[in-house]
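Below you will find the structure I want to go over with you.
Missing here: one protein chain of the complex. Every other protein chain is in place.
Just so it is clear, A and B label the chains in written order, and each chain counts residues from 1 on its own.
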Amino acid sequence: MAERTVLAEAPNLPALFGRAALSARGRGGDLPATRLARVGVPVDAAQAADYARVCGFPLTDTLPVTFPHLLAFPLQVALMADPAFPLALPGLVHVRNSISSIRPVRASAELDVEVWAERFAAHVRGATVDLCASVSTGGTEVWRGRSTYLARGATAPAGAPDADVTVDVVALDRTAAQWRVPADTGRRYAKVSGDVNPIHLSTLSAKAFGFKRAIAHGMWVQARALAALSGRLPEAADVDVAFRKPLFLPSTVTLGTEQVDGGWDLAVRNAGSGAEHLVGTVRPR
Amino acid sequence: MNDWYRNFANSGVGTTITRQLGLPRPAVLRRYEPGQPLLPGPAVVGSAAAGRLADRLTALLQDAGVPVQSLGTADGPEDGERPAAVLLDATGLTGPADLAGVHAFLAPAVKRLRPSGRVLVLADPPAEAATPAQAAARQALDGLVRSVAKELRGGSTANLVLVPAGAEEALAAPVRFFLSGRSAYVDGQQVTVSAPVAPAVQDEERPLTGKVAVVTGAARGIGAAIARVLARDGAHVVAVDVPAAGQALAGIANEVGGAALQLDITAADAASRLVEHLRERRYAGVGPGVDIVVHNAGITRDKLLVNMDADRWNTVMTVNLQAQLDLTQALLDADGLLRPAARVVCVSSQSGIAGNRGQTNYAASKAGVIGMVRAWAPEFAGRGATINAVAPGFIVTEMTASMPVGTREVGARLNSLQQGGLPVDVAETIAWLAQPASGGVNGQVVRVCGQSLLGA
Partner (left out) sequence: MAAPTRKAAIVGGNRIPFARSNSRYARASNQDMLTATLDGLVARFGLQDERLGEVAAGAVLKHARDFNLTRESVLGSRLAASTPAYDVQQACGTGLEAAILVANKIALGQLESGIAGGVDTTSDAPMAINEDMRRVLLAVNSAKTVQQRLKALAGIRPGQLLPEVPRNAEPRTGLSMGEHAAITAAEWEIGREEQDELAVASHRNLAAAYDRGFFDDLVTPYLGLARDQNLRPDSSPEKLATLQPVFGKGEGATMTAGNSTPLTDGASAVLLGSDEWAAAKGLPVLAHLVDAQTAAVDYVHGGEGLLMAPVHAVPVLLARNGLTLQDFDFYEVHEAFASTVLATLKAWEDPAYCKDTLGLDTPLGAIDRSKLNVNGSSLAAGHPFAATGGRIVATLAKLLHEAGPGKRGLISICAAGGQGVVAILES
C-alpha cells in the first residue's frame, strides 16, 4: 500500500523550485510510491477569477476545466522536488496533458486533492514520467489530470514501457481564431497559477535555462485554446493535448478547430511559420 | 451688426459731439414688439378739405385703443401729450388752392410730433382725377410727403396712402402698418390700396394664425428674419433653402417650430417638388395647401457689365427672377394648392429701382420682379389673393458686415433715417403684406429703405 501524506497547506512553490534545483544531482532509481494529498481545500474565488481572465474563460460558478490543475500542481512539484524522486525537476519538459472532467466543479466546492507519479517510461530522447492527480468533492471523484514530463537524457528503469506522448488530430486547415500573445503572458500566468518557473517569466531568466526568449506555459496555451471553445465543450469531457514546439513570447498564433466525434480536435500554431505549439482532442465522456 | 455709430450718437458724449460737429444723429427706431400698443401716444387726425376718410380713420384709431386728439388741440401749446402720429385725410382736394389746408394742418401738428412719430397722408389717386387741377393737387401731395419725410428727425417717418373711390375698406391694414413699429424703416413711400374681395377680421396680435407660409432662402439673413416674424405672427413656416444650407435651415425651422425643406429652387424639377411637398404635407392641421409664399431667395454675382460672363448673368437671373416666376406659376397651376386669399410676396431690391454699379444682372432681375408682380396682380385679385414686392434698401446683414467700412457706412447713412435697416424691418413689411387684412394691397412695391437717396 502506497504511503499517503496529507498536507495541511499548499507547499511553497518558489521554495520547492529552489530546493529541487539544489538537489538535482545524484538522483535515480524507481518512482516513489508516495501520494500527497490535501483535504477540504476551498477554492480561492479571487484566484479563480484572475485565472479565468488570464486564460480567456468566462467567469462562472463552475471552475474552468483546467483550473483544478492549479491545486494539484504544487503537490506534484513537492513530489518531484523530494530527493526520493528519481528525475531532476529542472529540465523536465511538459509534453502531454490529459484531463478528465468527470463533472463540472462548482467554484464554491471544497476539494480533496491527491497526486502521485506513475508510468516511468522510455522515450527516444530520455525518459517520461506521468504526474497524476485526482480531485474529488464529497467523496466523489470529479476531475482527473495526468501530466507527462520528459527528462532528456534520463534513463527509464529496465523493463519500463515505451513513452506515449502522441495525440492524433484530423487536418486542421481552417483558422478559427488568431491571437496575439503578449510578452507578459508568462508573468501573468505565473501570478495566477503559482508556476514561477523562470523559463516563463522573462527573456533574461529564460536564457539562463537555455531558451532564447521566455516561453508560454503549456498549461496556459491549453487553457486558452479550451477557453476559445467555451460553451461548446461537453459537460463531461476527456481532454488530451500534446505540447510540441515552445511558444516564444511574444507571438501571434492561430487556433484551428474541427468538430470530431461530438468533441473537438484543435491545434495552436505559429501564425507565421505554422509551427505547431499544441495539438489536442476533446471528447465527450 | 450692431450700429456702432447710432449707439455712439445716442450716448451722452456722442450726443454732444455729433451735435456740435453737425454730424447725422440716427435715432433708435421704434420697432414692433408683440403686445405693444399701436402707438405710444395719441394721434391727431385732420382733414384738408371735404375728406371722406377722417371719420373712418378716427373710428379705426379708437378701435385700436389710440387716443385721438381734436384738431383744435393739435396746435394748442399746453393741451395734453405730444402726438405720436399725425394723420391727414387729404381726399377731396379739388385744386391747388385746397393744399393750403394741408399746410395749415400739418405744419403745427408735425411740429409737436414725438420722436419715432408717424405722419400718414391719405389721398385720392392722381390718375383718377377729374380735372388737371385736381390731378395737380393730388400729385402735389407726393412731393410734400417725400419732403416731410426728409425733414423729420428722431426716427419719425412720413408715408402716403392713395385710396381710390370704393377702396375705403382696404384702409385699416395699411394705416395700422404705417403707424406701428412694423414700418420703422419704411419712409417716404406711397402705397395704393384697392378694394379687397372680402373684408377680413384678424387677431392683431397673431394675424397669421393657422396660415402656412413658404419662405425661400430662409436659412439665414433676411430670410431667417422673415421666418421668425411670420412664425411670431402665428404662421406655420416651411423654411426652404438650398441643401448645402441645411444645417442652418434646420436650426431656423426648429427655432420657429416650422419645417425645413431643402430644395434648390433653380433645379429643373424644383417647382414640381415644392408642389408635391405641399400636397403630401398637411401643415397647421388643415388640408394640403399654402397661404403665404415669400420669394426671398436671391444671390448677387457682381461685375461691371463689360466684364460679366454669361454664367454670372444667367445664375443671378435664374435664382432671382426665373425661379420666382416658375414656382409661382406652378403653385397657381396646382389646383387648389394656393389657397383663396393667398399672399405672395416677392423680394425685389433698391437696386432694381435705382440701379447699381456692378449689378446689371442683379438690378435687372430685381426690376423684373417688380414687373412680374404688377403683371400678376390682376389675376391674383381675381382669386381674392394678392402679390406684392418688397424692395429692401441698405439692410445690415452678415453680407454687409463683411463690406469695407467706408462703403458700408456711406451706404448705411444715405437715407432719411441715417442708418441701415435690419432684416426684421423687411420681415415686418412682408408679414404685413401677408396679413388677411392686407387684401386691399395688391401689385404694390414697398420699399424698406428708410427713404434712401438712391432711386428715390
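Observations, loosely collected:
What we mean here is this: contacts are C-beta pairs under 8 Å (C-beta built on N, C-alpha and C of every residue); 3 or more make two chains touch, one makes a residue touch a chain.
Given the structure is predicted, the values throughout are model-derived calculations rather than measurements.
Considering the complete complex, the chain that is not shown touches A, B. Among A:R4, A:R125, A:K212 or A:R232, only A:R232 touches the chain that is left out of the view. Checked against the full complex, the one of B:A104, B:A267 or B:A401 touching the unshown chain is B:A267. Checked against the full complex, the one of A:R4, A:R125 or A:R180 touching the unshown chain is A:R180.
Considering the whole complex, the residue from B:L171, B:L249 or B:L414 that touches the absent chain is B:L249.
Taking the whole complex into account, chain A touches the unshown chain at residues 174-180, 184, 228-229, 232, 257, 259, 264.
On the side of chain B, touch with the chain left out of the figure occurs at residues 236, 239, 243-247, 249-251, 253-254, 257-264, 267, 269, 273, 280-283, 285, 288.
Rule of thumb we're sticking to: only the chains that are shown with their structure count from here on.
Chain A and chain B have centres, each the mean of its CA atoms, that are 92 Å apart.
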